[in-house]
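Shown here: the complex without one of its protein chains, the others still in place.
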Amino acid sequence: MPVLHPKPPAPTDDKRWKIVETRMRRMGDRPSALIEALHAAQEAFGYLDTEALNFVGDTLGVPHSRVYGVATFYSFFTLKPQGEHTCVVCTGTACYINGAKEILVGLDRALHVKPKETTADGKISILTARCLGACSLAPAVIVDGDVKGKVTAAELVAQLEAM
Amino acid sequence: MTTVFTLQIDGRDVAGSEGQTVMEVAEENGIDIPGLCHLEGIHDRGACRLCMVEIAGTPKLAAACMTTIVEGMDVTAHSERLLEYRRAITEMMFVERNHVCAVCVANNHCELQDMAADLELTHFDLPRISPKVDIDASHRLFAIDHNRCILCLRCVRVCDEIEGAHTWDVMNRGLDTRVQTDMGIPWGDSTTCTSCGKCVQVCPTGALFEKGRAVASGSKRQRPFLPWLKVVKEERGQ
Partner (left out) sequence: MSEMPSAARSIRRRVSTEEIAEQPPRASAYVCEAASCMSAQAHDITVRLGERAAEAGLTDVLIKRVGCLGLCAAGPLVEIAETAQLFERVKPDDVEGIIKALKKVKSTDTRQPQGPFFEKQLRVATENLGRIDPESLDDFVGRGGYEALKRVLSEMTSTDVREEITRSGLRGRGGAGYPTGLKWTTVAKAQGAQKYVICNADEGDPGAFMDRSVLESDPFSILEGMAIAAFAVHASEGYIYCRAEYPLAVSRLRLAIRLAQRAGFLGAGIADTSFNFDVQIRLGAGAFVCGEETALIASVEGRRGTPRPRPPYPAVQGLWDCPTLINNVETFANVGAILRKGSEWYAGIGVGKSKGTKVFALAGRIVNTGLVEVPMGMTLREIVYDIGGGLIDGRPFKAVQTGGPSGGCIPAQLLDMAVSYESLIEVGSFMGSGGLIVMDDTSCMVDVAKYFQDFCREESCGKCVPCRVGTTQLYMLLDLITRGEATLDDLAQLERLAGIVQKTALCGLGQGAPNPIFSTLRYFRDEYLAHIVDKVCPAGVCTITPAEVTA
């Protein structure tokens, strides 16, 4: 299928756009590359802003409203910049029956932050995951990419407060 | 040459061509199967679940709008069980958001309201969800009140399939699902909207409406271009 629409230039000369462009080109700049392209953009920039969404949509020939529809459908994509640190709390079944709920309550009480929110000072973003598959470590959390198992709310709050 | 199938709907012998849906054949034979996401002329999506019918020999119910007929099919389109389900689903649509008919532009011209009347729905039992949702009146001619949207997505489909603008799409998921324009921006700021008004015309409720119309003014009753949708579709060979 030939691409009939003209490809837009990268929004800025930031080199990270090249990564996104390459990933799309490898998939023939077809509309089906949309989710892969959003992954690439989020990996490169940390989140998806309107500029990135427009660029991806225009390159692949996907209507803007559909790009937005896809980006907001999948919970892995985030349209807002994250805090300096991220803490992902697993809420899978094994973690749930081993105290994930108490962890979330503890975080809210101590740091006044709920899942999908960032603390007022922009330091810590709290996310939840539907099972990390690390059930032997339940309840498990990921702080800045490091998996921590068998955590308590108090320990976690102490660690986050020290960051 | 088209193959003709004979089948039964509610005990009546009817015939239809290969490729036709149960909904289409029922309609041709004067059998009314309710539906709110279905609209002749645009693609079906089987989402409102009001047109669910029983098909002998299959344990699960099927959406009449998306089930193609086969020879000898035995369809039950009306039964006590189906009526109960249809009432419940209509009730779900009412309690999902904030439908207040008395102050709605579509009062007395609303397909959801008609559905409730047809199904003799008298009161609501199910828990009310009543979220706080927005009204977007930024467009010069039209407005959308999400309180009245039942997410049939006729607007999305007509904008894409007929107008070709694809201004409308859906955002979020689950209960947070909303129709939206372009990048979720105010409708009035949309650069793709042609202001053709088709979305307003196909909206079954008062969610999409022309500005400046009073309550129950009947703006939704005039749908001059709708009969042409089917003609357009047939001409395109779909």
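In this document, chain identifiers A and B correspond to the written order of the chains, with residue numbering beginning at 1 in each.
Heads up, the rule we're going with is that contacts are C-beta pairs under 8 Å (C-beta built on N, C-alpha and C of every residue); 3 or more make two chains touch, one makes a residue touch a chain.
Quick caveat, the model's predicted, so the values are computed rather than measured.
Could you tell me which shown chains are touched by the chain that is not displayed?
When the full complex is considered, the omitted chain touches A, B.
Which residue, A:Val20, A:Cys87, A:Leu132 or A:Val151, contacts the hidden chain when the whole complex is considered?
Going through A:Val20, A:Cys87, A:Leu132 or A:Val151 one by one, A:Leu132 is the residue touching the chain not shown.
Hey, which chain A residues sit against the chain that's not shown?
Touch with the absent chain occurs at residues 30-36, 38-39, 60, 62, 66, 69-70, 73-77, 91-94, 96-98, 129-138, 140, 146-149.
If the missing chain were put back, which residues of chain B would it touch?
45-49, 52, 61-63, 66-67, 84-85, 88-89, 92-93, 95-96, 125-127, 129, 150-151, 170, 172-177
Throughout what follows, only the chains that are shown with their structure count from here on.
Given the complex with chain A, which residues does chain B contribute to the contact?
That would be residues 160, 166-173, 180-184, 192 of chain B.
Quick check on the complex: what are the chain A residues that touch chain B?
Contacts found on chain A: 50, 53-54, 63-69, 72-73.
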